[in-house]
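With one protein chain withheld, the remaining protein chains of the complex are depicted in position.
Our next item is chain A:
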Amino acid sequence: RPRLNGHRSSSDTVERTKILLLGLRSTVIPLQIWDCPANTTVESLGVPLSQFSTIIFVIDIRDLYNQPISKLVEFIVASYAENPSIILEVFVHKAEKLQEDDKIENFRQIHERVSDRLLDISPEYEQMQLNFHLTSVYDHSLHEAFSRVLHKLIQSLPFLEELLNVFCPNIQSPKAFLFDTRSRLYVATDASPVDSATHNLCCDYLLMLNSFGPLYNPTPPIHPATNGSATNGSTSSTHSRPAAPSMTSAPPSIHTPQPNPTRHTDFFYPSSSTTLNAPSSPSGASTTLSYHLITKHLALLALLPSTVYEERRGLVEYNVVFFRQGVQEICAEEEFARVGE
């Protein structure tokens, strides 16, 4: 059963307010996702395909057979006819269902059969932009594939990449990502190849930090299990801090007697780091994974030698500040361009 999902391009400002995709609001790119059932056709969509920038087809990795492949090819041909500049992506999904060897083999076969069929129809399809990704919801491969799809829609991508390419060697980082913190999709990365183990680790780190964020707040979220007294307590409390990080006013101090200075959330950027040891390496060299919030929704994650992070912290922070300035300028540009549209 080939499936299709349509990505609406963000050409008009009115439509954009509805966009609540994966937490990608007001990041580098505003986008809208259409999630369509299996029986959708180009006609039944009700909107011309010229309005879309990308189509993602989702096909089960076990669907190597004639029928699902034909349906997929049919849709590809129809979409291409209507909008030749549309980006076509195929997610070969539920990959974790198969063993490693079968996985690669099935993936290769699906890829080959679709391409062969298309070329049989017309040699013109050779130039078609058609990309295949192996995905599963049980690991971060879906995040990685989605990130790659996203990259083609980010106009400022080369500038963001350039900033990362400058940042990495300055702090001896072998790999750095700019992530959207809530969706855990990466918006850009430096030129070194993405290794999925590192990518997975970054996703897991973000997941952990997102969960820690509210955990030690003085005003905890009310659990359904706790009784009503929790609500009373928080309103009468003299030392509540803002529950939402977006709060701009300075929160009152938590230690009641002497008023402590508090973080001005306008100028404060959360950061974190975790140190990892490689048990296999005899030198005991350790790696640090650092996290720096760059804008409200974007975070820079970088791997770097722990010695650099510990002994040359000033250098790291300086480069982060420089990087942040660059990204914020790009975002401001984009915002400006969008409003002007």
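Keep this in mind: contacts are C-beta pairs under 8 Å (C-beta built on N, C-alpha and C of every residue); 3 or more make two chains touch, one makes a residue touch a chain; residues count from 1.
One rule holds for everything that comes next: contacts and distances are computed from a predicted model.
Colleague: Unshown chain, UniProt name, "Trafficking protein particle complex subunit", "MMS19 nucleotide excision repair protein", "GTP-binding protein" or "Geranylgeranyl transferase type-2 subunit alpha"?
Modeller: Hidden chain identified via UniProt as "GTP-binding protein".
Colleague: Of A:Thr198, A:Thr295 or A:Asn319, which one is in contact with the hidden chain?
Modeller: A:Thr198
Colleague: Looking at the full complex, which residue from A:Leu153, A:Leu209 or A:Leu315 touches the chain that isn't shown here?
Modeller: Candidates A:Leu153, A:Leu209 or A:Leu315; residue touching the omitted chain: A:Leu209.
Colleague: Of the listed residues A:Asn106, A:Thr287 or A:Asn319, which contacts the missing chain in the full complex?
Modeller: A:Thr287
Colleague: In the full complex, which of A:Ser50, A:Ser122 or A:Ser271 touches the chain missing from this view?
Modeller: Of the candidates A:Ser50, A:Ser122 or A:Ser271, A:Ser271 is in touch with the missing chain.
Colleague: Name every residue on chain A in touch with the hidden partner chain.
Modeller: So the residues of chain A touching the unseen chain are 138, 197-198, 200-201, 204-205, 208-209, 211-221, 223, 225-226, 229-230, 233-234, 237, 239, 241-242, 245, 254-256, 260-263, 265, 268, 270-280, 286-287.
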